[in-house]
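What you see is the complex with one protein chain gone and the rest in place.
What follows is chain A.
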Amino acid sequence: MSNQIAILIAVFLFPGGLFALALGLGLKGADRRVAARLQGRVGPPLAQPFFDLVKLSFKTSMVPTTANETVFFGAPVVGAVSMLLAVALVPIAGVYTPPTLLGNLLVLLYLLMVPGVALMIAGSASSSPYGALGFTREMMIMLAYEGPIVLVVAAVALHTGALQGGVVTFSLTEIVAYQRANGAFLFDPVMWPAIAAFALFFPANLGIVPFDIPEAETEILEGPLLEYSGPALGLFKVMSALKAVVVLGLGIALFAPFGPDGILGLVTWLVEILVLMLLGVTAIRLSSGRMRIDQAFGFFLKWPLMLAAASLVAVVAA
């Protein structure tokens, strides 16, 4: 019984649900504000994404006459719920350990793919040609980044397993615990290519320039999101805010779980996630233009895949 309550708290209050949503929206706000400052503008207030969300809840929802209404409204719900569960699976070093009942790294990996699929379904259900274009692009970019991220996770799992004397461990809790006892993988040369591959993975997964090809505003008018309005669009915003927390949190858990126990650990984690957001997302977003889908596809099958494979080979050979 207490186990179930712990899971409910983890999913809806901390670190999932309210906490993650506030953090995700705050990160988006920080991203937009810093971006504006770097461009010499004033920029929106930090809480802007939160204002946007409240605003969207006041608007009417319109459905295209040719759309399948159930699927049209189902897709954002599925996406947001999957991310709600995924946040509860990401450990925060020294502060939060996910309940084993919820699942392990493999479950998290599957959940991470759900928002992309939700976007694809949304795009095709909206029966808009731009949505369909977004669908194909989302599918291609998913195919491209899926391979590297699986190899990265496999490399970390094998590495931890080997160092602990076992074969492989897919428990994020164990991976974090091992790093806290023996030093983070950030300082392990074997893991450096994997870290680089992961750094390239998250702008693609979060749909940020140069990899925001499925939602390109200026060419396909936000693709799958084109037909959405009001609360349903708000759910997509919630989904992407939570996804930022999940992906950045996963990166920290896999490679750099520093920080002491208790409140200080949480503060360290928050600082880490903010730095990662500003360096890994804002800086990249502002300093590059959007790739074409074929360029992005080729890029992911070349560099990140090679880097991830290099780490994996090094781990296996060691």
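Things to note:
Here is the rule we use: contacts are C-beta pairs under 8 Å (C-beta built on N, C-alpha and C of every residue); 3 or more make two chains touch, one makes a residue touch a chain; residues count from 1.
In this text, contacts and distances are computed from a predicted model.
Among the names given as "Ni,Fe-hydrogenase III small subunit", "ABC transporter ATP-binding protein", "Lactate utilization protein" or "ABC-2 type transport system permease protein", UniProt records the absent chain under the name "Ni,Fe-hydrogenase III small subunit". Within the set A:I5, A:V42, A:V167 or A:A317, the residue that contacts the chain not displayed is A:V42. Of the candidate positions A:T97, A:S127, A:Q164 or A:S229, contact with the unshown chain belongs to A:S229. When the missing chain is restored to the complex, the residue among A:V81, A:L221, A:L278 or A:M306 that touches it is A:L221.
In the full complex, chain A contacts the hidden chain through residues 32, 36, 39-45, 48, 50-52, 54-55, 57-62, 217-218, 221-222, 225-230, 233.
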